[in-house]
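All protein chains of the complex are present and in place, except for one that has been dropped.
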Amino acid sequence: MRVLCYGEILLRLAAPGRELLLQTPRLDVTVAGAEANVAVALSSFGHDARMLSVVPDTALGRAAIGELRRHGVDTRGMKFGPGRMGLYFLTHGAVRRPSEIIYDRADSAFARSPEACALNEHLSEADWFHISGVTPALGPASAAAAIAAVRAAQDKGVPVSFDGNFRTKLWESWRSDAPAILRQMFEHADILFGDDRDIALVLNKNFGNGSAEQRRERAAAAAFEAFPRLKRIAATIRVQHSVDNHELGAVMYTRSQVQTVAAVELSSIVDRVGTGDAFAAGVLHGLLTDEVDREALKFGLAATCLKHSIQGDFLTLSVADVRAAMANEGLDVRR
Amino acid sequence: MRVLCYGEILLRLAAPGRELLLQTPRLDVTVAGAEANVAVALSSFGHDARMLSVVPDTALGRAAIGELRRHGVDTRGMKFGPGRMGLYFLTHGAVRRPSEIIYDRADSAFARSPEACALNEHLSEADWFHISGVTPALGPASAAAAIAAVRAAQDKGVPVSFDGNFRTKLWESWRSDAPAILRQMFEHADILFGDDRDIALVLNKNFGNGSAEQRRERAAAAAFEAFPRLKRIAATIRVQHSVDNHELGAVMYTRSQVQTVAAVELSSIVDRVGTGDAFAAGVLHGLLTDEVDREALKFGLAATCLKHSIQGDFLTLSVADVRAAMANEGLDVRR
Amino acid sequence: MRVLCYGEILLRLAAPGRELLLQTPRLDVTVAGAEANVAVALSSFGHDARMLSVVPDTALGRAAIGELRRHGVDTRGMKFGPGRMGLYFLTHGAVRRPSEIIYDRADSAFARSPEACALNEHLSEADWFHISGVTPALGPASAAAAIAAVRAAQDKGVPVSFDGNFRTKLWESWRSDAPAILRQMFEHADILFGDDRDIALVLNKNFGNGSAEQRRERAAAAAFEAFPRLKRIAATIRVQHSVDNHELGAVMYTRSQVQTVAAVELSSIVDRVGTGDAFAAGVLHGLLTDEVDREALKFGLAATCLKHSIQGDFLTLSVADVRAAMANEGLDVRR
Amino acid sequence: MRVLCYGEILLRLAAPGRELLLQTPRLDVTVAGAEANVAVALSSFGHDARMLSVVPDTALGRAAIGELRRHGVDTRGMKFGPGRMGLYFLTHGAVRRPSEIIYDRADSAFARSPEACALNEHLSEADWFHISGVTPALGPASAAAAIAAVRAAQDKGVPVSFDGNFRTKLWESWRSDAPAILRQMFEHADILFGDDRDIALVLNKNFGNGSAEQRRERAAAAAFEAFPRLKRIAATIRVQHSVDNHELGAVMYTRSQVQTVAAVELSSIVDRVGTGDAFAAGVLHGLLTDEVDREALKFGLAATCLKHSIQGDFLTLSVADVRAAMANEGLDVRR
Amino acid sequence: MRVLCYGEILLRLAAPGRELLLQTPRLDVTVAGAEANVAVALSSFGHDARMLSVVPDTALGRAAIGELRRHGVDTRGMKFGPGRMGLYFLTHGAVRRPSEIIYDRADSAFARSPEACALNEHLSEADWFHISGVTPALGPASAAAAIAAVRAAQDKGVPVSFDGNFRTKLWESWRSDAPAILRQMFEHADILFGDDRDIALVLNKNFGNGSAEQRRERAAAAAFEAFPRLKRIAATIRVQHSVDNHELGAVMYTRSQVQTVAAVELSSIVDRVGTGDAFAAGVLHGLLTDEVDREALKFGLAATCLKHSIQGDFLTLSVADVRAAMANEGLDVRR
Partner (left out) sequence: MRVLCYGEILLRLAAPGRELLLQTPRLDVTVAGAEANVAVALSSFGHDARMLSVVPDTALGRAAIGELRRHGVDTRGMKFGPGRMGLYFLTHGAVRRPSEIIYDRADSAFARSPEACALNEHLSEADWFHISGVTPALGPASAAAAIAAVRAAQDKGVPVSFDGNFRTKLWESWRSDAPAILRQMFEHADILFGDDRDIALVLNKNFGNGSAEQRRERAAAAAFEAFPRLKRIAATIRVQHSVDNHELGAVMYTRSQVQTVAAVELSSIVDRVGTGDAFAAGVLHGLLTDEVDREALKFGLAATCLKHSIQGDFLTLSVADVRAAMANEGLDVRR
């Protein structure tokens, strides 16, 4: 299945290990970006994932394309354009000190010319279209491009998955009306990755004081009512005992059902960043391969859990690796 | 508030990660020293922390001064003198293998000429004086200098905090009478960072077989009786499940009250060294900014917990970082 | 006591930290091999451990010998021969992603000419002979050499310890009859390190559906019946909560008794590889120094627990370190 | 232009910097292989380079494919097969200590099944075919496959470039008749990268005692006579003042002409390995883009010189980078 | 002497060693900026160097300030402001591959609000003012601020040194009139660091076809005529044999004299970036300490030569180190 992923690509510049940023004079660099993360995971799962983005024609932009290619992503939709390479600086947290991200992505080549990707040409060859809430959050041009993209996908009959990925700082960096823009993204989505907070923001509703489960259910119901095209809403449910030790479950709503997968303990986490994208990619893999919802959700959760063991934003494991985790094939050394 | 910190500065030469010492041929170097650690933390909290010490006029001594300066410590009280740069070698423990420190600080420039700092001149500009039990433990010259220092502070009306920091090996490295020397330090202290073992040693008393809580209370009462100037005694309460996973609470006694802060779970600890100094700095920050004792203690414990997430002896986080931890603002990635 | 260890020596090429293999272009190299691991641990415990093996006369083979020598192993039994240096590639697991080993040891110098060590000459100076199930698994030549070796040891009155160490992939790499070959190893062993699965394989028996404890007991009884020379069977009992957090106990059977040591929690494990060899070495140390079985078993378990805190296959701690762990001398920093 | 490159792919495991092998326990890993090096350079020059090879289906083999993909090489001709990943260990020389390579490539997946690439299918889509003397040197299967390959290319009208790349140790590792095998490679080559020693070996002739220039000319003449299909012979001319400082010129013979490019001083060389492949790729680039021979040779030499400044076997610079070097656009920092 | 340095501060993100940018996923980070480089060198020479700049209030901006402080620079003139941290990416060249810099400094906090430094307040405490041609090149705000700065310095009687530092890419990044702006900088300068190309640009003149020496002399004469305040013009004279091996001399013009210092061979250069700033700082040191011009120029050249041996943009050696180099005290190990 050919999946188009459309959004900004970033270099992630991370302090090594659990160091503070610039505590020592070194940064570890990986490639990142919400949609690129999904593209790499889907490619690792054997799909034909094509990334559409714009980067500067410098060693940085070329390195980002090379890294996508290394992981098997189809880069024919990658364009060079004026502007910077988007960056983000990451300090990994530990114990009770949270991780911190400093975005340095303003005026990126993608944010300047999101339309340069010639999306329409690629849509005609696509089986699926994936985009996240980061893309419309980058600025007016990419907000317009994101909305145009999901409309074009709908026009061409290409199903759309949308990952809310709400980032306050990005929306606040320009005169944006996040609820109005996101509402148009929700309207064209077949699948929404997000939870009651995303829905509350868009619908400007408060889902009350009940349990988290009740709030989620009410929000899902409201979303299905407001957005007739929407077929599924999926989210992880995370409890954080400490920065390095979490508990992670998942839930998926359809118009008729609720599927939940029981929480898994994740201790000594290696890297929490990019785990939401791993979830999106895992669930999409299940749905694209015609699995029943529950199996897709289980695959998605297992993929997410595995991502917590891998440095960098990318999940680069195979379907077999994820299935082994799902089947509890054991945690001991494999020789 | 201007705080003087007086003591030896060391280079810490640590095996990388969880390696054994010289398992691979590399050492990670940071600057350390009980009082320097307090100075850096106080500077990070926005205070005017002035370090008084003596180092050799070599690339090593200059690097140590530069590192203090980097963290905003006032280094006008730093002197060059004959003698070595004090060193310590650190092997981080793991699982059930304890961390190990090899001191290599004998004959340091500070231990040779602790009086070179011209403490009296600096005291006249100071709001607070901090010293630890490491300083008098280094040898006869620094024991004499430490006692002279707290006396001079008292004479000039500068309040004194004293952190017991009992190090058997240092006291045993020369013909010392630790109880007699420490007693003089206790006599001039307004605040004592220490627990019943420190007090037992100095008073040559056994605080009985009761619970740890009872022993601490009896010891505090005895100390208040023996040392009329003493106003507060503060300590952390640590339970170690494994080398990497602890539980940490705190207690502070005044002549009229006991304040306790409930224990926090610390898992996947990054670096336990220097946490006592972070506690002293945190409590001092609270008291120097006129917080009530309980808030000062809570700030101290939160600072200590955060130190466990940072490599090296220094706590370099801001008041805002500590307050966020106190307010439980969440453990998830901050973007 | 002089202990001979006989088997293949490998270079272990590991991805750094918790990285995937070749995620970044660097490998950390250490020396390994089941019997070499035992030799290094025994040498660290103060024994005269002599390694018998064959390596190529290249920088790789010479480095392996040098590393053994560094840890005090007697390398007079090391020979150069034609063939490759055995390698294995290691990816450390994390969270719920298991560690993975890729063997690349076919056609090693040892596997080609295991007989080059002139074992018989060395046996006459030996107090003990140790070998693992990896040696006969490497191929027909080393299977024959392994059987010849234990026979020769028995002939010369040198007691034999045999560590099952069953590795499916090695046995499947040639036309082997593992049960038949291993049976001959069991026949000449005084001590067997292994559990009911090893015994089941060799005796082609199923030890039933009872509890793990019952299966182990039945298997031990069957082994003692089948192998009259066998005096002790020892094994660790491992429960894995996650890749980085285990629980580890131990059991030892003699013809008359069962000794068990209660499980210890191991959290934030550094390196699980080589822990079985640390157990063998620890138990052997106890027996070679005439401790009672229970103390030998406790020493073995403590050594194993400590190995989990050390990178690389080698346990290089001293008897004093292990005794401190046994005595629960505390987990806090030792200064 | 689509160029097929056919041969073994290796992982190069190099001691860092100028260290001896395993002097410190770390190896830097890059992907290599004579034909893969050419493929990467041609891809960097903008050609459609397709690599045909066989690697094991492990993290090692997949990493090698990913790395080729990263550099834009078309990997549709890469197959998984039984056998090892070919390795080589590299110690960089310095001053007057030569670099050393330890091959560990016996029994590689490619050497086992060189025919698995389905070369014929790919040839029908190809404009050029490149192979080196390493491929037939690996063993009887790859010798047969190499000869079959150049024959098939000739049959399909695809021009062939052959790089002598004589490696004594490879030829000596099996019962080979190097001159006879290489003769068949020469017979089908349109371009030969090699010098008088290669030709002397194949023709079993001695080109006399004259100057190096005379020997080269006589050898070229003899080769043109012996191999009617041969159109060009190109070689670098290297003088080594020390391990890190060379002087490098180039020469190309056709049946009617001799072109030489004057030698360039190369000081403080970073990495000499793979420079011959950079030369082949550079000259091929010139010929494939219809440049006159002299320009092709100059481009080849400039590419070769630049390769000496890059770590690893791959030349990954662009045509613009090479042209800038040819045009002497300056050696100062480009901002 | 108190010297004010006014300009943008950058983080330099460099590929390690001689690697290409992102060849491996790591960057080495140092602090840089033409005027900051001068400030650090002057501080290392014992002057009171105060840096005036604006950085974002993030871990990046704070790290930059901390690094200046580490090297003894007075950071009281450092302000936090909105905008990015200026960055530049560096690939070190080698052999015949030039180094490359990718600027990523647009919209930096300094470029946004260069006026935030409250320059006038600092000028009243200053003995000297230094600025480079990078500052006016950043954009209209900093061009205006740079001109205002040199005017204010002149008004307050503070001598001005101006380093041409012409960077085409910066000037081309906005609608700038470089000659007109630079002319105003030249008008207020007491000392100009620059050569005939800088002067030719500003005066829109061609200094003819003579030797380099003649062009420089004619340009100096023209500059002295055009800019009555100008007292000295100093420049290095560089010949590049290869990327790593240069030859470096220096020249200084006054209205009455020409001083030259003979060229020195610089082989195996470690880092060429920042050497121009080392020259400016070295000459300024000489003049600020009342040395005769020739001695100042010799000190400047020696400082510049030493900078080539140090990684990063900063020269952090002492006057004694420079004097030892000037005195040819020997190149052998100092013990």
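Going by the order they are written in, the chains are A, B, C, D and E; count residues from 1 in each one.
Definition applied: contacts are C-beta pairs under 8 Å (C-beta built on N, C-alpha and C of every residue); 3 or more make two chains touch, one makes a residue touch a chain.
Not measured: the values here are computed from a predicted model.
**Q** List the displayed chains that the omitted chain touches in the full complex.
**A** Hidden chain, whole complex, touched shown chains: A, B, C, D, E.
**Q** Taking the full complex into account, find the residue in E:M1, E:I101 or E:V264 that is in contact with the omitted chain.
**A** E:V264
**Q** Just name the one of D:M1, D:A94, D:A116 or D:A221 that touches the chain not displayed here.
**A** Answering carefully, the residue with contact to the hidden chain is D:A94.
**Q** Given the contact definition stated above, which residue among B:I9, B:A36 or B:M85 touches the chain not shown here?
**A** Reading the full complex, the residue touching the unseen chain is B:M85.
**Q** What residues on chain B make contact with the chain left out of this view?
**A** 13, 20-22, 25-30, 58-60, 63, 84-85, 87, 89, 91, 100, 102, 104, 106-107
**Q** Considering the whole complex rather than only what is displayed, give the residues of chain D touching the chain that is not shown.
**A** Missing-chain contacts on chain D: residues 17-20, 23, 93-101, 103, 167-169, 238, 240-245, 267-268, 272-273.
**Q** Write the list of chain A residues that the hidden chain touches.
**A** 24-26
One rule holds in what follows: only the chains that are shown with their structure count from here on.
**Q** Ignoring chain B, what connected groups of chains are left?
**A** Ignoring chain B, the remaining chains still form one piece.
**Q** Where the centres are mean C-alpha positions, what is the separation of chain B from chain E, in Å?
**A** Whole-Å distance between the two chain centres: 42.
**Q** Chain D: which residues touch two or more other chains?
**A** Residue numbers touching two or more other chains: 25-26.
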